[in-house]
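Shown here: the complex without one of its protein chains, the others still in place.
Take a look at chain A:
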């Protein structure tokens, strides 16, 4: 009982041939095997490796699961026979030249392919120059198949799309962020304006929803600062710097205004407004900037026209544009 088992387990063969002819000992069920009700005799046997592709006479053994006296069929060759494609020098010159691959490299690749039966993971490790698995595969396979334009086109298209998506995405993200800021400020400006005008029961998107009343405009919570307290100097200086440009894009100009306003309002309020707008899931898809420009322009200029006839600006020195060439 114990003796033969132990020997079996330890893999101590008596003689190679005798083992193969040895009658199987009684079935040894492995602990992890579930009893399935079907009576089967399963045993593990230490058997020689069949049909080895080795050229020498080395006999190897291994554990084989034998079910009902039948060892599993199949080739246990460690080395599978694979027909690796070969090429002559002429054939190389005619069909296989590649800008990126030298002949030496290609030769090496094919040699490795043969040695390792097209197991590219192994080949990739052993390849002297650093090449990715895909590159090696491509090089091997592409030499012999007709060039598939469709597949390559698809690949290229997918690549360009991915590339443009990622760059585009970055840009979009930046745009959206800028827009969100702009939107948030548009909303914030309007809302805070309403508080100051003390005319409407509307309430700004800030935390004191219940407590702000029209009459409390002088007692705004400390955390919320109305943009209308943005000093004339700030507004005028933004305008001044824009004037210095002699020419600018409207969207740029408005961004500058919003930035000036946001620096007065404070980061906390910006974030709070952004957050509440996001939470409302307001559907506000702006396809173009155009009307936003005009509307924001109105909003931006509103606080400054409040209480005055027209936007008040500081005295500025103007550059005279000379018609010079």
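Heads up, the rule we're going with is that contacts are C-beta pairs under 8 Å (C-beta built on N, C-alpha and C of every residue); 3 or more make two chains touch, one makes a residue touch a chain; residues count from 1.
Criterion: contacts and distances are computed from a predicted model.
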Name per UniProt, for the chain absent here [options: "DNA primase", "Protein MAK10 homolog", "Mitochondrial ATP synthase epsilon chain-domain-containing protein" or "YEATS domain-containing protein"]: "YEATS domain-containing protein"
Among A:59, A:97, A:121 or A:241, residue touching the chain not depicted: A:241
Where the missing chain touches chain A, by residue: 149, 152-153, 156-157, 160-161, 163-164, 167-168, 171, 187, 202-203, 205, 209-210, 228-234, 236-238, 240-251, 253, 277, 280, 282-295, 307-308, 310-321, 323-325
